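Here it is, the structure, as structure tokens.
Just one protein chain is left out here, and the rest sit where they should.
Chain IDs A and B follow the sequence of writing; residue 1 opens each chain.
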Amino acid sequence: MIHHGSRFTFRLDATPEQRAEALESLREQGRAIPSVRSFFVGRDHGGDYEWGAVFVIEDLDGYREFLTHPARRHADRTASPLLADIVSYDLTDDPDPETGARIAEWRRHPPLPDGPVRTRRTVLKAMAVTAAGTAAAGTGITAAPAPAAARTAAAQAYAVAPGASVEVAMTVNGQLRKVVLEPRVTLLDALRERLGLTGTKKGCDRGECGACTVLADGERVKSCLTLAVMRQGAEITTVEGLARGEELHPVQEAFIRHDAFQCGACTPGQIMSAVACIDEGHAGSEAEIREWMSGNLCRCAAYQNIVAAVADAAKEVRR
Amino acid sequence: MSALVGQGVARVDGRAKVTGAARYAADHEVAGALHGFLVMSTIARGEVVEIDARAALAHPGVVAVYTHADMARLGLRLPGFPYNRPFIPMQDTRVHHNGQPVAYVVAQTLEQAQEAAGLVKVSYRAEEPVARLADALDEAFLPKKFREKDNEFARGDAAAALEQAEVRIDQTYGSPMQHHNPIEPHTTTAVWAGDELTLYESTQGVMFTRNVVATAFGRAPEQVRVISPYLGGGFGAKGPTYPHTLLTAAAARLAGRPVKLVLSRAQMYTSNGHRAEYRHHLRLGATRQGVLTAIADTSTAQVTRLDEAVYNGSDSTVHLYACPNVHVRQLGVRLDLPTSSYMRSPETTAHFGLETAMDELSHELGIDPVELRIRNHNPIDPRTDGPYTSKHLLECYRVAAEAFGWARRSPRPGTTRDGDEYVGWGMATETHTYGWIRSEAGLTIGPDGRATLRAATQEIGTGTYTVLSQVVADGLGMPLGHVTTLLGDTTYPTASLSAGSSTMPSVVGPVSEAARSARKAVIALAVADPRSPLHGVPAEEVVAEAGRLFARGDGGRVDSYRDVMARHGRSVEVIGRQDNAPGYSFGAVFVEVRIQPRLGRVRVTRVVTAHDPGRVLNRRTARGQVIGGVTWGIGFALMEHTMVDPNTARVVNPNLSTYLVPVCADTPSVEALFVDRPDPGSPALGARGFGETPGTGVPAAIGNAIHHAIGRRLRDVPFTRDKLL
Partner (left out) sequence: MRAFGYTVAGSPADAVRIAASTPGSAFVAGGTDLLNLMRDGAQAHDHLIDVNHLDLGEVAVGSRRLRVGAAARMRQVAEHPGVRREFPVLSEALLASASPQVRNMASIGGNLLQRTRCGYFRDPASPCNKRSPGSGCPAVSGHNRGHAILGGSDHCLATHPSDLAVALTALDATVHLLGPGGERAVPVADFYLLPGATPDRETAMRPGELITWVDVPRTALAGQSRYLKLRDRATFEFAVVSVAAALRTRGRVVQDVRLAFGGVGTRPWRDAGVEAALRGRPLTAQAIAGAGRLLVRGAEPREGNRFKVELVQRALVSILSDLGGLR
């Protein structure tokens, strides 16, 4: 599998119509070029660029087709003059170093079209075989040696074969963090076992206790029930990211003040849930807090103190 | 004398717990650690015939798959305690219960280990299991003594007294299997360095774990270090030592690499004990005036084919009421299930029957339930056959009843309505037998004049760090902020298991002693030092307060821990020891329920408690134990229930969405009152063991309130909708 991606920012003087046309030309590449298995064109939440585009292509033949296709040239002509900044890259999970070398070469010297034009159907069949073959080999990710490849992972989209790994970039507690992992790794295990953020707890590992609650793009989620790859580009806040230096978040302060925990195992999840509960406007009364904090079990049962802490912190946050 | 002990001091470990900085057992990063995952048996009884690990071994990242064929041989004297199993798994082919470890997978990543565990093919020769108490009641027997306690107790002649009683209650009560379900799963990370083993372990007792593991591996205790600075809930589940700990240490030894194991939630339903399914036949005899003349108490609990440990004792039947004729028999029935264990407030199981029967008796006699209990109050301590050194249970009844407004209660059931809800009030006595385990505490006053306490007991959420810091600060006359308490490490002086409400009665005395000795030592340094303003002052005339040392009656002569120790230039180190004894704590709980009979809905809407724990060491953490215990009582009464398939003896609901524990919306706010008087018999600064007292009476109080609300008597928990329609 080859992931061809780019991240870019439009020139300030590009009109909305021009921008729309350019984006459409990129999407048309995905629709028109048979060897594109999946693609994504959308806003880039990862950092320095406005937009991102990723095209997932199954093999070198497909990649050649992609690079030489008329739709690609059309997109190039339409979009390139409008861009202020662009970075592009290629990733592949093919363990054969030859593949990476060929990609790099083609990036420097684009290939010429050759061979028969393939139909969509045959491409998809070839695709399935490739995926299965890669699974058996259980390979890791291999980045093409093009300089751009080292820059960053895709904005949001890519395909990964079974057994292969992929780089996921997330903003965790305000810092861009990248981690290479298999698609089956949950956000929780990515945080705890790969990023060293053990403040988030694993209680049940099935969404039934709430100990693993974190904020993803500002919303509370159970990190054991989402895959890290599904959070590509997301902004994650864990309990380690709430305090500002030595100054605790008002919810953390209130939890201490009201003795809203005992053993502390559910506490990170309770606190993250409480931050969101207040933010959502669900801390208006004791009954409301009880209902909206019920996704977080506390086996020590500090519940009444948790309710008091949330009510108290809500006053402070609103002030 | 004291400034801090007794105050509701905020938890000293609060900041660590709200910022994610507190390191629980699974949070320790161990370089090069492999991930372990258990393969569990899928039959309850029989033999492993073959284990085919080829597919698992071929899986990427898998380092090893251990089975009974190649697992290290472990040596332990069985059955027993604190190793809570009558066998060690993976030593032979026998399967004793469903969900027993039969293979151990070690892999590079957690995901690889989990997947590979699913690839291990185990074939069995299965035998038919027996899973339900009801299916084997005719095989009930009187088990042998367990941990020095007999399963039969008699005083007077209960049978004869029952025969002659004016009023009799004869009923059977029941409770199902329940599971502790701490939020933190059991976890072990084992690291060998030569013959020395370090375990990052989720345990309520680092010393217990160390001793079991050292014995199993034929090592000296000093060769095993167990570290557990924070525990994410135990409730008894992490008191005894369990097979997964031994197997992980063995796997790490065999693999030659550190191994980290975290049990899955489902595995926790067969790996660390449970509250046994229980039936309770109770007969009470009394006079028309409500004086108990006889109690015949026969309980039947699940045990296993290989052991007969009964964990749910009828202690309260024996000691709570002044009844001359008592006969208790704690029977067992052998089922093909894991060995049960202690689960928070183990006597709740039996006490539920006793306190419900007392309510039935009060109704039968037309005597107020509180009054009935007062008439049968027992001032005699069964341990000494003399009066209790202190017992303020009568005051608990009075204080709680008053706060609750009990006097306004109409005695007739079914008479109070509010909208479409019936309102019921019920009460029960609370009591728990606490333990004592010989402990020591090491206290160091450093050259900076600050104190560091070390004790190999644990912080399990009950506030051990905080309370012990308070005791040290008071004992030394030092600000709380100058005290650091270190717990949960076997390199510290040996100290109590955090179970059986024994931590405070066991450790506070030694800590207090250590503080007293350390203060004396520092004062001795000061008065002997010509450079000290206190030089020459008689030591007994030197007072310590807020870190300063001064001569009584002479405010001009002031020194400080900081200055004395700075001049001394070395640490002062002392060890504190102080023996104590097990005992009882008491209380009363009053409960209001609201019932919508049409839909069978019960809500617990108000709870008032009053307890007598001796001296309250920290009002805030003590209150935490009350609201926790009450909530456990609500769970016990209304929802908790492990379902075991009758045909396969396999747990059907090994999760937290179908094994229900109370959520925030299930619990009312509890008003927790204390009769706060030091017990002169307790060397733990007058405090008794307390944590498991609250909650013991709650299931009965809820059942009694339900009866008061709608006139229906429920005798089997949980009281779910189907029983209330």
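The criterion applied here is as follows: contacts are C-beta pairs under 8 Å (C-beta built on N, C-alpha and C of every residue); 3 or more make two chains touch, one makes a residue touch a chain.
Only a predicted model underlies this, so the values are computations on that prediction, with no experimental measurement involved.
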Among A:10, A:49, A:63 or A:292, which residue is in contact with the omitted chain in the full complex? A:292
Just to verify: which one of B:348, B:433, B:648 or B:693 makes contact with the chain not shown? B:648
Out of A:100, A:210 or A:241, the sole contact with the unshown chain comes from A:210
Taking the entire complex into account, which one of A:75, A:91 or A:160 touches the absent chain? A:160
Among A:10, A:40, A:89 or A:106, contact with the omitted chain is made only by A:40
Residue among A:2, A:22, A:91 or A:277 touching the omitted chain: A:277
Using the document's contact rule, name the residues of chain A that touch the chain not shown here. 27, 30, 37-42, 54, 56, 124-125, 127-128, 131, 135, 138, 156-164, 166, 182-184, 186, 205-207, 210, 213, 219-222, 224-227, 229-230, 273, 276-277, 280, 282, 290-292, 294-296
Had the left-out chain been drawn, it would touch chain B at residues 42, 111, 114-115, 118, 420, 598-601, 603, 638-639, 643, 645-648, 650, 652-654, 657-658, 660, 662-663, 665-666, 718, 720-722, 725
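By our rule, only the chains that are shown with their structure count from here on.
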Which positions of chain B touch chain A when the two form their complex? 10-11, 13-24, 26-27, 29, 60, 109-111, 180-185, 230-235, 262, 264-265, 460-463, 620-621, 623-624, 627-628, 630-632, 655-657, 661-665, 667-670
Going by the contact rule at the top, pick out the chain A residues touching chain B in the complex. 138, 163, 182, 184-185, 189, 192-193, 196-206, 208-209, 211, 238-240, 242-243, 248, 252, 255-257, 259, 261-268, 271, 289-291, 293-307
